[in-house]
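Excluded from the complex is one protein chain; the other protein chains are retained at their positions.
Moving on, here comes subunit A:
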Amino acid sequence: MNAVWPWVALAGLGAFHGLNPAMGWLFAVALGLQRESRAAVLQALLPIAAGHALSVAAVIVAISVLRVFFDITALEISAAVALIAFGLYRLVARHRGRAGMQVSGAQLLLWSFLMATAHGAGLMLIPVLLGMPIGDAHSEHSHHVAAFSSIGVGAALAALSIHTLAMLAAAGAVAIVVYEWAGLAFLRRSWINIDLIWVFALIGAGVILLVMALR
């Protein structure tokens, strides 16, 4: 049963990113409204998801490679420090996307890649990829590591796919509902500061990872 949790976490993080207006569904809706075309909404979602996937893939590849060379505890401590540092950086970072409304698919992909990377979308996957235990038993911990490392490339691809599909599904569902029925007025009240939540999630995950690693 516990072996399922990393996959649930990967999908959940994907859905969380998908729901974030700054990660692309809002851009897709805007392009649809500008061109008065539902097809434009759908067409925009694919490059947006692909850009997101590329950003996350970079993290997955990096972790996979590092796992070959480094001890898991050293990796966990480094990742924990990186998460906390990035969270603190996000607290003061001021990122503005650079694009416009007349964008090609390739430009959308690049935009999405940059937004996801600046956001640190892939970083939160690190604890999951390292087999962060949901419970606290150290044996379970090792078990997850084995579940991931033994499958290698297959597991990495599966992790990327499940994350990206969840992201695309969430973003697509919101985009269509907003474009077809809901409209954008709700953004005025409901666009909560996800960046702020994300800062605390990054730092929190980093702290938990650190505690686990040092125990």
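One rule holds for everything that comes next: a residue touches a chain if its C-beta (ideal position, glycine included) is under 8 Å from a C-beta of that chain, and two chains touch if they have at least 3 such contacts; residues count from 1.
FYI, contacts and distances are computed from a predicted model.
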Hidden subunit of the complex - UniProt protein name among "Transcriptional regulator PadR-like family protein", "Protein lplB", "Selenium-binding protein" or "Cytochrome b subunit of the bc complex": "Selenium-binding protein"
Candidate in contact with the missing chain, chosen from A:6, A:21 or A:87: A:21
Residue among A:19, A:33, A:72 or A:208 that touches the chain left out of view: A:33
Listed residues A:5, A:86 or A:111, member touching the removed chain: A:111
Missing-chain contacts mapped onto subunit A: 21-22, 26-27, 29-30, 33-34, 36, 94, 96-103, 111, 184-185, 187-193, 195-196
